[in-house]
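Every protein chain except one is present and positioned as in the full complex.
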Amino acid sequence: MHLLVFIKQVPDASQVRVNYNTGTLIREGVPAIINPFDKHAIEEAVRIKEKFSGTVSVITMGPPMAESSLKEALSMGVDNAYLLSDRVFAGSDTLATSYALWAGAKKIIEEKGDVDIFLSGKQAIDGDTAQTGPGIATRFDIPLVTYAIAIKDIDLKKRTIEIVRLIESGAETIETTFPCFITVEEEINKIRYAPLPYLIRAARATIKILNTKNTKIDSSKCGLKNSPTKVKKAFTPQKRERGEMINKGSMQDTLNFLYENIESTLKDMGKI
Amino acid sequence: MIKQDIGEYKHIWIFVEHKDGKAKSVSFELISKARELAEVLGCEVHTFALGKKVKHLADEVFRYGANKFYFIEDNLLSEYKTEPFRDAASYLIDKYKPEIVLIGATTLGRDLAGTIATKLNTGLTADTTGLDIDKKTNNLLMTRPTFGGNLMATIFCPDNRPQMSTSRPGVYKAVEFSVEGEVVEESFKFNKSNYLKTVIDKTLESEEAVNLNFYDVIVAGGLGMETKENFKYVKELSSILGGTWAASRKAVQMGWAPQTRQVGQTGQTVHPKIYIACGISGAIQHQVGMKSSEIIIAINKDEEAPIFEIATYGIVGETGKILPAMIDLFREKIKKER
Partner (left out) sequence: MKRKDFDVIIVGAGPSGLAAGFVLAKAGVNTIIIERGKFPGSKNVMGGIFYTKAMDDLIPEFYKEAPVERHIIEQNLWFMDDVSHLGVSFKSQKYNSEPFNSFSVFRAKFDRWFAKKVEQMGALIINETVVTQPIVEGGKVVGVKTDRPDGDLYADVVIGADGVNSFLAKQLGLRNKIKPNIVALAVKEVIGLDKEKINDRFQLRSDKEGAAYEMTGPFLDGMEGMAWLYTNSSSISIGVGVVIQDLIEHKTNPNDLLEKIKAHPSVAPLIEGGQTKEYLAHMIPEGGYYATPKLFTDGFLTTGDAIMFVNNVNREGSNLAIESGKLAAKTYLEAKQTGDFSSKSLSRYQDKIRKSFACKDLSMYKNMPKLLEEKRYFLTKYPQFFIDFVYDWFSVDGVSKPDKIKKAKKEFGDKFGYVNFAKDLYAIWRYMIR
C-alpha cells in the first residue's frame, strides 16, 4: 500500500504575537513547526503502513527551510520525503497551491507507484482555509472524506476503507474505495514516541527536491500572479479590550448584574 | 491563467443548506446580507438547494427576500455526500453564471465549497466575517480571520467569476422581507458509477462526537472545575442556555471530557455568541480557540488569571459555588421570560 501525506510547515501560532501599533504579526523568533493536524495525518499513515505493510511518502510545498519539517516527518516513520520548492510558487492561493501539490503528487506516483490513500490535515493553523485538501481531491477526482476522527476498517482485498468523520450533528461512518483523500482531525490518533530505528533512518535519508524543472508543473498556474484570490489588505483585529470585573457585594448581586448585561443578547438569540 | 469574460456573470447566489429538509439559519442570514450587496450592485439575490425533497424551501427563502430559487431533486442527493453535491452545484453555477456565490461556513459548506471552486477554476475565500462591495470596481471584498484570529485579511477575486466565499454563521442578522420569487427546477444527469461513497452509519451527537461550532453558547470547564463530578454543572448550565459544553486541554487530560470537546490550538476553534470559561486559566493555546467569541464570561478564583484579560465579564470566585447559583438563576429567568 502506498500512502501520500501532504504537510505544511507553519509558524507556531501560539507564539505569534500581534503588534497593535503597526497592525502586523511579530513572527521573529517564532519556531516553524509541522502543522499540528498534519502530524496526526503522518502518524495515521505510518500506523496503516505498519499494519498492512507498504510505504509512506510525504510532500510539502514551501521554501527550502521546510526541509526540517520533512526530516521530522521521516523520523516519525515516513519512507520518502519530497520538497516542492520553486520561486514561482510564492504567493499561491489555495487554487494554485492545490494545483502544484496535485502535479507534485503525480510526479511521486510516477516514481513510487500509485497512491491508495492521500492524507492531509483538516486545516493549516496559519492560512486557516481548509481548502487545500478538497482542492487536491477534486483534481484527482477521487472521494474526499474531511474531518476524519477514526479509521475503522480497511479491506485490502475489496480495496475499501471505513472512516468516521465529524458532521454538524454528530458523526458518520463512510465507506469508500481506494484511492481516496482523507483530511484528519487531531483526535484520530495519539502521536507516539517514534522508535530509534526510525530516527536513524531519517538522519540518513535524503530529501528529494521537486520544482518546475523536474516536474510537469505549468508555472502559468502558480504563484501570486496566477492565483484568483488576492490579499487586498491585512490588519490586526481590534484588540480585545479587557472587560470588567463584576464582583458585587453578594454573589446574587453579581449574577443579577451579569444577567442584566446579557439579557438583550439572549433575547436576540431567541433564548428568552 | 485563462481570463474569463467576467461581464457575463450576474446576480448573487446563496446556497441553501438544510438538514432533512429544514433550512439552516445561516442561509437566511446570507440572503439578508446579499440583499444589501445586491442593492449596491443593482442585481438580484438567487438561491439554490440540492436534495431529495427541497422544493418546499422556496417559500422560506422568498420570505427573506430571495428573488429566485433553483433546485435539483434526486435520490442520490438524499443525504450529503461531497461528490454528487459538488457536481450538481457546479453544473448549476456554470449554467447560470452568478457573479457571487456564498455558502455558509459550516462543516458541510466548507467541505463542499473547495471542491466546487476547483471544478469552476475560480477563487474561494474561506470563513469570512465581513462582506462588502468595492464601489470603484464592483468587486466583492471578503474579510476573514487567519492565524487563529490574530490577523484579519481582506481578500478579493478580481479576474475570475464567480467570486466565492464561505461565510461564518451568526455574523449577519436574518431579516424577513417577503417577495414573490420564481421557482426554477433543474435536473442533473448523475453518472452513478462515479460515486464511490456510502454512508453506512450515522451516530447522533454524543459525549464523544460533537461539532462545537454548531452552537451559539458554549460553557467550558478547565482544571479549576476540580473534579469530574463537578463537570455536571458545566453540562447543566450549557443545556439550560441551549448550548453545548467544552473543556480545556488539562481537563481533557484529566479524563473529565473527551478530546472532541477540547477548545484551543489543538482542539476546535469556536466563536459562539457567549462563551463561559469556568476554572480555565486562559493559556494562549486555549485563547486562540475561543477569543473571537462575542461575549466571554470568565469565572476563576485567581484574579490575576490571564483569561480575565480577554473576558467581557469577569467573576472572581469558586466554580463550585458560582455555577450552581448561576444554574438556578438562568433556569428561573429563562422559564419566566418564556
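Of note:
For clarity, chains are labelled A and B in written order, and residue numbers in each chain start from 1.
One rule holds for everything that comes next: a residue touches a chain if its C-beta (ideal position, glycine included) is under 8 Å from a C-beta of that chain, and two chains touch if they have at least 3 such contacts.
None of these values were measured; they are calculated from a predicted model.
Among the displayed chains, contact with the absent chain in the complete complex occurs for A. Annotation: of A:K190, A:R204 or A:K239, A:R204 touches the absent chain (contact as defined above).
The chain that is not drawn here is touched, among residues A:A32, A:A194, A:I209 or A:M251, by A:A194. Residues 192-197, 199-200, 203-204 of chain A touch the missing chain (whole complex, contact as defined above).
Methods note: only the chains that are shown with their structure count from here on.
The touching residues of chain B, when paired with chain A in their complex, are 1, 19, 80, 82-83, 86, 106-108, 110-111, 113-115, 117-119, 121-127, 141, 144-160, 196-206, 208-211, 214, 216-217, 241-242, 258-260, 265-267, 273-274, 284-285, 288, 291-292, 294-297, 303, 308-317, 321-322, 325-326, 329-330, 333-334, 337-338. Remark: chain A residues 13-16, 18, 25, 36, 93-95, 98, 125-135, 137-139, 143-147, 149, 162, 164, 166-177, 180, 186-187, 220-221, 225-237, 240, 242-247, 251-252, 254-256, 258-259, 261-262, 265-266, 269, 271-272 touch chain B in the complex.
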